[in-house]
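One structure follows; several queries about it will come next.
All protein chains of the complex are present and in place, except for one that has been dropped.
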Amino acid sequence: MSFLKIANIETLYFDRIYALHGLTLDVAEKEIFAVLGPNGAGKTTLLKTVAGLLKDQPKKGIIEFNGRRIHRLAPERISSLGIVYVPEDRGLFRELTVKENLDLGCWGRRTKGIKEDLDFIYELFPILIERTGQQAETLSGGEQQMLAIARAMLRKPKLLMLDEPSLGLAPLLARNVFEALEKISQLGTTILLVEQNAKLALKIANYGYILEAGRIVLKGTSKELMENEDVQELYLGLGQETTTSKGWRLYKKRRRW
Amino acid sequence: MPLLEIKDISISFGGIMALSGISLQVQEEKIIAVIGPNGSGKTTLFNCLTGIYHPNEGEIHLNGENILRLSPDAIAELGIARTFQNLRLFMNMNVLDNLLVGRHLHFRKNPLLPMLRIRKEEILHRKIIEEIIDFLDLQAYRKARVADCPYGVQKRVELGRALALEPKLLLLDEPISGLTSEEKEEAAYRINEIRGRFQMTILLVEHDLRIASRLADSMVAFYYGQKIAQGTPEEVQRNPEVIRAYLGDD
Amino acid sequence: MKVQQGWIGFLVVCFLLIPVFGNTAVVGVTDTEVWVGITTPLSGPAALWGATGQGAKAWADYVNDQGGVHGRKIKVILKDDGYNPARAVANLNEMKGKIFVVNALLGTAVVNACKDFFFDNKIPLIDAYGDVRIWAKYPKDKLKYIFVSYPDYEDEARYLANYSMKNMGSKKMAIFYQNDDYGKMGLEGIKMVVSASQGKAQLAAAVPYEVTERALSTHALKLKESGADTVYLYTTMSHAALILKEMAKVGYRPKTMVSFPMGDPVMFKVAGEVWEGVYPAGAGQVGVPGEKVMDRVADILIKYDPSLKGKEYLAVFGAVSMMTLAEGLKNAGKNLTQDSLIKGMEMIKNWKPEGIGAGMTFSPTRHHGVNGSRLLHAEKGTHVPISEYVIHKPLF
Amino acid sequence: MNQFLQYCVSGLSIGSLYALVALGVVLIYRSTRILNFAHGDMATAGTFFALMIYELHPSFGLSFSLALLFGGLLAMGFYFGILIPAQRRDATLLGQTILTVGLGLIFQGLSSYFGGTEPQSFPFPLSDTKVYKLGQIYISQLALGATGFSLLGSLLLFFLVQRTRLGLAMRATSENLQAAQTLGIPTRRVLSLSWGLASLLGVLAGLFLAPALLLDPFFMLEPFLKGFAAAVLGGLNSLPGAIVGGFLLGLAESLAGGYLTVAFKNTLAFLIIIIILLIRPEGLLGTEFKERV
Partner (left out) sequence: MDLIESYKEDLRLIRRFGTGFWIVLLLIGLILLPWFAREYWVYVVTLIFIYSIGIQGQNILIGYTGQISFGQAGFLAIGAFTYGHLSLLGSPILVNLFFSGLMAGIFGILVGFPSLRLKGPYLAIVTLGFGIAVYQVFVNSEILSGGRMGLTIQKLQPLFGLSQMTTYYYFNFILVFLFTLLSYNLISSFVGRAFIAIRDNDIAAEAMGVSLTRYKLLSFAISSFYTGVQGGLYALLMGYLEPNMFTFLETITIFVAVIIGGLASVEGSILGAAFVVMVPQVFSNTKAFIPVIYGVTILIILIFEPLGLSGRWMKIRLYLRMWPFR
């Protein structure tokens, strides 16, 4: 049985526009899954739908978590089941301090164990200790991302969903963040990752999905994906004809998926 | 004389330099691509060019005229049109009206005409709009509310709206991001076609190096608010600093 | 498609035809009933004064239980206008065709907006509580259907100012007034007295307020600064109480004279101890609660409409209007028409409704029944009359 | 000089109550982006409720605390019963604002019906007419108490919002609703508490205003508008701003009335607000909302 099972979900905006078009996806426990795809393909919508942030969505289909149906539950309920979503804008409370942000991550937890978790986080991101009293908005992009992940970890998530963690980060920082994610995964947390930076994502992921126009068009282990020609060309920038021809093909390129 | 001349502009937000000392010249009927990682100041440059931000220092000349302190609408009147990275359409209007807003500057603004419902002007502009609709293949969506259209169509509408302005300089902020691969090809083809058909100069920001380099006559790379390379696409892509900025140190 | 459009057309026509029904030519009088219309504020900021309309209705109910007038029951249609002139006119128009006479109209703006209704439709108006000078501008023949016995604010202010100057030695006067016709008329009256006094008295301050304003400490300080020995209040009940409290707070206790709307002893409850010693004016057509005749009427009204408890003064105010109408109906005799009612009204001579007030008189040349004032004094929880009624010249 | 101080004192004492009203307005605006036009009417209803309880059982402690509870529950009821269903149907913010207008009308009608339209003096433990003299300056017991209590109320609110877990959740929810939801914070309950708390503050202001302004169904109209203006002046998303705005407005009003013209008191007060807003469009302590292009 899969850990998170998404079957044939359809999500609409304004009751009219399809964002997800019968999408099916499975996530197994304790692995890192990456969902790749261009802007507007529905990656963010997918995560938001799972997190329950889109009202009355998905319109159709089933989302099961640990064998339990969670679609159309209130986001608070879904969160309390152990699914934590870190949005693209990181969802920090910018006017609150780092400490307060972390405190909010412990919402609903008993005091027991918080100390250890905090220690773990500070070990993972030592910079946060220095920044404890600062307002979140004064942090740099990378620090904000670390804080967001740290806060999510304090909720002891079973499934951690991250939307473009590398967005706007300098490469070095992005790599730091991804290394941290790898560590987190090794400790037993399932991670569902949405990325544009396919290279970085596939490096740490065990499995990958390619999402286009609201559908999964390709899936496989990250190794398979990395070896796929189309993926190489479209997402990894390793295509052959980079700068040569000025002529444009107007025919539709045939794809192997 | 270059169509657009940017001299040494700088702008900072809350102490962070978003652009520092950028200079750039754009010749007529050329396509220039601005590349760079997220947050490197590409969009900020566009915002400075269209008067949404006013740079702290420097000069911007369009056809020899200083446009640095002008308001966005005045700049549009001088012939700069743009699209936005996150679509900024008039979501509650239909596609046709969106394009007609683009024609706004070309209307004869006699208040009596609308009041008495004299629509000669309107019909004239409708004809031009129809050409754009044909060009962008929007016929099926003419009367649809923009909010109801798929993302790809919305992108085209935004492009069409900028075209309707008949600008001398067209600024495209990530015109092909978020499109499916087929749409990307089509969009790139259209951008190339715009130059030929409408004789416009195009400045575009793009993430996708592959397409950008195929499209552009020359390329500029930004990194943390600074221009790190300029030249033909080949040159820029081979520039070690660019490679580092994009791919990291390894 | 076409068929269904036809149906809808039919429905629309039906809808438009609805108002046709109910359009009957009743003039509001039958052998057993006479219909009276009252529009008054029952909701909104002026709802308190709606007690006059309710009082009038309660008195009509009482009259009906006594057998009515000439065997006719007085039927009252009471409508809310929220103190909004447009709605008042609409109410009158709705009642038109059902009612014989209108009673107890309230509010200067309302009266002003409605006046043409009476001129045009030849429906009598018995009593209106609003600036009486509205009517004074019109030629007598236009006012055939209008009967009012409401005191003039300006005359009253003159009376108060003159009294205080002569009997209480006031030299420096100040007025605190509501920023509308009522307050401004009061101001005008006092100004006239001051300018006629040849320098014996002066107007030290005139401080206006707005009816929505409740925080009056600045106003009180202004009055105190003027150093006036007598302050006149042309205000609502609330504002009189509030300004007196504020004045007391800053240690300012001049002689205070207030207009007749505050003649109600309930002011002791509202204002508390600061009300003691105030000189309220009394209106010519009503007495002072505490007088036997007044209390008897008030008890009757409360019996018929318990919600009037605590608003006896206003209720009696309205009831007096209804009494006036009933008297007119009585005088008009069995054969009731607009003309006979007017004749009946004009037969009223020096008549004190249920023994209340200074006595009102109407005649073909006089439709302002009584324009009188007297002075009261607030002593130990009651208002004690300290002068006889002074009757000013009727205005029309 | 004495006169000036006297104007200041009276301005500050009324300003403290404006601040209390403004706090309620800000609390709701911050968390739900709704301008609550029913704020004044809720306070009125609560104050009438206090009077009713007092008449049944003359104890200030009981009647006041029940009234505060009543006000809070009313607002929470409105949030759960009306606002959430409307939001489920995608009501616009303006639509939700008009919902509060409707609610205000209902409260106003009910207060008139059950409470009566006549002005009533409101029984209160502090006397309105008992006056203390500090040098040449007079201050009434009530004004002193009102200022004290509104400062105390503001302090308690500050403590609640800044120092407690609930306050932390409130701040988080008002800043980023979605993020709060994903952290499992029960946002609806937190928001309803914000509504309840705001209404409670309104009732508190009403309880102190009623003895000074006399109780009738419309006595909160003016203080509400002023509180609203004060909230905007201070910046609609800043709680300290509401307090500053309230005091400033009271002071401006009093001084303008005292030294310029009492007839144009309100106009002058608004003129000051307009000038300040033109210089700082986001209010005195408000934070600017920057749109990303």
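For clarity, chains are labelled A, B, C and D in written order, and residue numbers in each chain start from 1.
Here is the rule we go by: contacts are C-beta pairs under 8 Å (C-beta built on N, C-alpha and C of every residue); 3 or more make two chains touch, one makes a residue touch a chain.
Remember, it's a predicted structure, so these values are computed and weren't measured experimentally.
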| item | value |
| --- | --- |
| Among the chains presented, those that the missing one touches | B, C, D |
| Given C:29, C:56 or C:78, the one touching the chain that is not displayed | C:78 |
| Contact residue for the chain not shown (choose from B:21, B:72 or B:231) | B:72 |
| Touching residues (missing chain, whole complex) on subunit D | 29, 35, 37, 82, 85-86, 89-92, 94-99, 101-110, 112-113, 221, 225, 228-229, 232-233, 236, 263-264, 266-267, 270-271, 273-274, 277-278, 281-283, 291, 293 |
| For subunit B, the residues touching the chain missing from this view | 50-52, 71-74, 76-77, 81-82, 84, 88-93, 97, 100-105, 107, 109, 111, 113-117, 119, 121-123, 126-127, 161, 165 |
| Where the missing chain touches subunit C, by residue | 1, 4-5, 8-9, 12-13, 16-17, 19-20, 22-23, 42-44, 47, 50, 78-82, 85-87, 89-91, 93-94, 96-97, 108-109, 112-113, 116, 120, 131, 133-134, 179-181, 184-185, 188, 208, 210-212 |
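In this text, only the chains that are shown with their structure count from here on.
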| item | value |
| --- | --- |
| Centre-to-centre distance between subunit B and subunit A (centres being mean Cα positions), rounded to whole Å | 31 |
| Whole-Å gap separating subunit A and subunit C, where each centre is the average of the chain's CA atoms | 74 |
| Whole-Å separation of chain centres (CA-atom averages), subunit A against subunit D | 43 |
| Multi-partner residues of subunit C (each touching 2 or more other chains) | none |
| Touch list for subunit C against partner subunit D, complex | 43, 45, 47-48, 50-51, 179, 207-210, 212-215, 217-219, 221-222, 225, 237-238, 241-242, 245, 248-251, 266, 269-274, 310-311 |
| Residues of subunit D that touch subunit A when the two form their complex | 88, 165, 168-169, 171-172, 175-176, 178-187, 287 |
| Subunit D - residues contacting subunit C, complex | 3, 6-7, 10-11, 13-14, 109, 112, 116-121, 128-129, 131, 133, 138, 140, 143, 209, 212-214, 216-219, 221-223, 253-254, 257-258, 262-263, 265-266 |
